[in-house]
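All protein chains but one are shown in place.
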Amino acid sequence: MARTHITTVINGDEVDFLTEDSTSLLNALRDEVGLTGAKEGCGTGDCGSCSILLDERVTCSCLVFAPEANGANILTVEGLTDAGELHPLQQCFLEGAALQCGICTPGFLIAAKALLDKNPDPTETEIRYALAGNLCRCTGYDKIVRAVQEAALQMREQ
Amino acid sequence: MAQVYFSAGLRDLTGGVAQVDVQASNVRRLIAALDEMFPGIGERLSEASSVAIDGEILTDAEYESVPDQAEVHFLDILQGG
Amino acid sequence: MLSSSPSAQVFAGATDVVPQIRGGRQAPEVLVDLKKIDQLVALTSDDKKWTVGAATPTVDLTENPGFSQEFPGISEAAGLIGSDQIQSRSSLGGNLCNGSPAADSVPAMMVNGTRALIAGPKGNRLVDVSEVVTGPGQTCLDSDEFIVEFEIDRAPSLTGDAYLRMIPRTEMDIAVVGAGARVTLGEDGTITAAALALGAVAPTVVRVTAAEEALIGTTADEDTLAVVAAAASEVCNPIDDKRGTIGYREQVAGVLAKRAVLIAMERAQQRNGNV
Partner (left out) sequence: MALTEENPGYKWVGTRPIRPDGLDKVTGKAQFGADLTLPGMLFGKVVRSPHAHARILSIDTSAAESMLGVKAVITGSDFPDLAANGAHASDIDVANNAIARDKVLYEGHVVAAVAATTRELAEAAAKAVEVSYEILPHVLTVDEAMADNAPLLHENMITKGVDPAPDQPSNVASRIVHERGDLEQGFGEADVVIEREFTTKPVHQGYIEPHAAVADANNDGRANIWCSSQGHFAMRAYTATVLGVSQGTLKVTAAEIGGGFGGKTVIYLEPLAVRLSQRSGRPVKLVMDRDEVFRATGPTSGTRIKVKMGISNGGELTAAEVWMAFEAGAYAGSPVGAAGMTVIAAYDIPHFLVEGYDVVCNKPRVAAYRAPGAPMAAFAVESVLDELARSIDMDPIEVRLANAAVEGTQASYGPKFPRIGFVETLEAIKEHPNYTAELGPNQGRGVAAGFWFNAGMNSSATVHVNENGTATVVTGSPDIGGSRQSMALMAAEELGIPYESIKPVVADTETVGFNDVTGGSRVTLATGAAVVDACRLVIEDLRARAAKTWDVEIDQVEWVDGQAQHVDGSQPPLSLNALAAKSGRTGGPISANASLNARGVGAGFSTQLCDVEVDPETGVTRVVRYLTAQDAGRAISPDYVEGQMQGGVVQGIGWGLNEEYIHDENGAMENPSFLDYRMPVASDLPMIECSIVEVPNPAHPYGVRGVGEVGIVPPMAALANAIKDATGVRLTDLPMTPIKVLEALNEQSD
């Protein structure tokens, strides 16, 4: 099958790649672009490990056909860091021990960023529902929720 | 003399005996002594068990010394997650 | 294009299509991305109706204050279709065309009299949402047709709707039972119009006409709600499956029906005048 040429902006850089039409954007990012920060935990949109921002909206990249990304703006976990400076969420996850094995962490960071972009002062319940599409099996979510609360506070104070 | 206790699962090999006193300086010699008393038990003990000496559970303990008066229990090997 | 390729598959959010292709349950030769058609991704209103493009991401509905105030039931149903990640992609059109009896947005759309504009080579037709799904996974659409948009008449004053579903977790599940309700009140506070629809309790979403009739002229008092609950349980024709049992679905259908009517009542009382 002929492969399709896709042009996107990923983490601020213009990126081209070739893909088959039925390939998921997640596999294209991982295999063609070499960005392995987004992970496949389920391939059915039920775990959130592959979360990215697609045109500023949080999305499971495993549920997007790679050709749909043509012309789109994508943010992956690799793009959260600004010129080497950690995003407050990254810093708060580190300081708050909000990760154990770390496989779900990229997805949580992206989902949390999407939340705070829309709602800079979420309640605990709002955080929990906004992160309900992201499974973590290690932490019981406690320290993740606290880290998002702390990051929200820091970002509001900035 | 060490006091050796047999769990219920081992008692089919000891003819129902639950406890014996054995003189042995280490676990390997202890097992050898037990095998003389209860033929066949040696293989079972060395193949599939941990040993607890005075409350401390040890694996691969055949050269572990057995203090005089020690309380010795043989246990199934456990798997952890 | 759809007529020329028998195994073409249209998709909007693709939240179900991608796993189906990957799992080998579908192998279309052509994939058609409906999001590229402007009319299908739009949310507008005029004096008479709201128009929702069939591929509009559900997050556009939940984040639209005007729509969400007028149709909180549809908005909350749309907000229950999967996670935030899914709602960036999922759409009313996709939710309906999957043909699942458990689709959250369908009971909510039905009680609001929603119509689907269906396009095809023979022209367009307008079909009531309640008539689109004909059985589990089955729709009245021909293989060369697709839904362009939904029309929902503006809600009159003193009207409220609600959607509730029962799932074992708080999120990320398929409804074991879903209930959409809408009531309109007269000036005296009694119900002048009522609609009740249940999801996941029959091969398709079902209306509970006996309950609707029982509600008319009442204030949804306790006795009437008992009738509503009983009628809801009665109309169920569910199956035992991995997600629920017949008995559970019948019993909880009554509970949710009652609760949804009460919420719709409360909202109707608060909504005096067109938003």
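Each chain gets a letter, A, B and C, in the order it is written, and its residues are counted from 1.
Going forward, a contact is a pair of C-beta atoms (placed from the backbone, for glycine too) under 8 Å apart; a residue touches a chain by one contact, two chains touch by 3 or more.
Since the model is a prediction, treat every value here as computed from it, not as a measurement.
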*Who does the absent chain touch among those shown?*
A, B, C
*asked:* Which candidate, A:Leu25, A:Leu54, A:Leu135 or A:Ala152, sits in contact with the chain we can't see?
replied: A:Leu135
*asked:* Just to verify: which one of A:Leu54, A:Ile74 or A:Cys104 makes contact with the chain not shown?
replied: A:Cys104
*Contacting the left-out chain in the complete assembly, out of A:Thr7, A:Thr36, A:Asn119 or A:Gln154*: A:Thr36
*Among the options B:Val20, B:Ala33 or B:Ala52, which residue touches the chain absent from this view?*
B:Ala52
_subunit C, residues in touch with the chain not shown (by the definition above)_ = 23-24, 166, 168-174, 176, 242-245, 247-248, 251-252, 255-256
*If the missing chain were put back, which residues of subunit B would it touch?*
5, 7-9, 12, 52, 54-60, 71, 73-81
*Over the whole complex, note the residues of subunit A touching the chain we left out.*
20, 22-23, 27, 30-31, 34-44, 46-47, 49, 76-78, 80-81, 86, 90, 93-95, 97, 99-106, 109, 124-125, 127-129, 131-146
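Definition applied: only the chains that are shown with their structure count from here on.
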*Based on which chains are in contact, what kind of graph results: line, ring, star, complete or other?*
other
*How many Å are there between the centre of subunit B and the centre of subunit C, using C-alpha atoms for each centre?*
68
*Using the average of all C-alpha atoms in each chain as its centre, how far is it in Å between subunit A and subunit B?*
55
*Would you tell me which residues of subunit C are touching subunit A in their complex?*
11, 13-15, 18-19, 21-22, 31, 33, 35, 57, 59, 82-86, 88-89, 170-172
_Going by the contact rule set out above, which residues of subunit A touch subunit C in the complex?_
21-22, 24, 43-46, 48, 51, 54, 57-60, 62-65, 67-68, 111, 114-115, 129-130, 132-134
